[in-house]
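Here we show just some of the chains, and they stay where they sit in the whole.
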Amino acid sequence: MRSHVGDAADNWIAAIGDIYPEFAKVNVEFAFGELYRRDIVDDKTSELCAAADLTVQGFALPELKVHVKGALNTGSSREEILEIVTQMIAYCGFPAAPNALLAVKEVFDELYACE
Amino acid sequence: MRSHVGDAADNWIAAIGDIYPEFAKVNVEFAFGELYRRDIVDDKTSELCAAADLTVQGFALPELKVHVKGALNTGSSREEILEIVTQMIAYCGFPAAPNALLAVKEVFDELYACE
Amino acid sequence: MRSHVGDAADNWIAAIGDIYPEFAKVNVEFAFGELYRRDIVDDKTSELCAAADLTVQGFALPELKVHVKGALNTGSSREEILEIVTQMIAYCGFPAAPNALLAVKEVFDELYACE
């Protein structure tokens, strides 16, 4: 999980584990131990697909922000991430996509504020 | 649109245009004329992201089948498509993902029946 | 309920009531007895809003077909219904809207087959 989303992983799991350790255990073991352990799709593509889904789901902005970091960590450029969110307009329309765009901007602002 | 999803494009647009030409016009002009005209993300990644989203949305199996063809046409292997659908379990749980898997199988059966 | 959707009301309620009479009772009493008893919004607008929502929800095609009849019964033209479904592309993207368009066509075919 750290190799995908970096330090965000530890913060996320610590927050979840503080509430219910069983949930945190499942989150790490299942999502990263089982689902992402195969090498068929490269990590960059997996993370862009995750960002795409979380855009479309509309209510998943905290998780989207984790996977925007995941996309950056696995080699996507900022423009690729913005482009994928924009392409999602075709699949979720305008209510969900701009909310995602604002969440992406929050991550960029946090990471690149001094540029 | 043809470069993405092949012959499926013409069938889809003909069916839609027969009902309401304005809808078909928007479908082609907007989705493929505007959203997919930039070169920032390669077509293979775009189509896998589309397949991922349509898996998660749950009710979008006819469109998923169009984009499974799109993924194959833009260079994804069958195993990559199956893997992306399986990874989506993390984002949509078990109700939506197996339905998507069955839709993917229908496309593979249609295209590769004689193998 | 009959004043909105016509004969489709009786068929729907009979099918539901055969499974669980409590459900049918709630369906009539609540949806039509309580929610639609006020005169603030005219019936035509209410039925177009219903058709719009059921388009966006994606999985609600049987109910959409009931409310397409409701829209026709309360004074909408066929073109107005097609236009509302098309406008919904902005709110739900392309997966849900074309499925709705196909459901609308089924109702039109059923009602106007001889024209």
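Note that the chains take the letters A, B and C in the order they are written out, and that residue 1 is the start of every chain.
FYI, a contact is a pair of C-beta atoms (placed from the backbone, for glycine too) under 8 Å apart; a residue touches a chain by one contact, two chains touch by 3 or more.
Remember, it's a predicted structure, so these values are computed and weren't measured experimentally.
In this structure file the full complex is assembled from 6 copies of one chain, 3 of which are shown.
Just so it is clear, only the chains that are shown with their structure count from here on.
With every chain reduced to the mean of its CA atoms, the largest distance from subunit C is reached by A.
Note: Cα superposition of subunit A onto subunit C, rotation of 180 degrees, nearest 5. In a homomeric contact, the two copies may use the same or different surfaces; for subunit A and subunit B, over half of the interface residue numbers are shared, pointing to the same surface.
With centres set at the average Cα position, the gap from subunit B to subunit C is 28 Å. Averaging Cα coordinates per chain places subunit A and subunit C 37 Å apart. Centroid to centroid, with C-alpha atoms defining each point, subunit A and subunit B lie 22 Å apart. The set of subunit C residues touching two or more other chains comprises 89, 94-95. Here subunit B touches subunit C in the complex through residues 12, 15-16, 19-20, 22-23, 26-27, 30-31, 53-54, 57-60, 62-63, going by the rule given at the top. Note for the complex: subunit A touches subunit C at residues 88-95.
On the subunit B side of its complex with subunit A, the touching residues are 30-31, 35-36, 38, 40-41, 45-46, 48-50, 52-54, 56-57, 60, 79-80, 83-84, 86-92.
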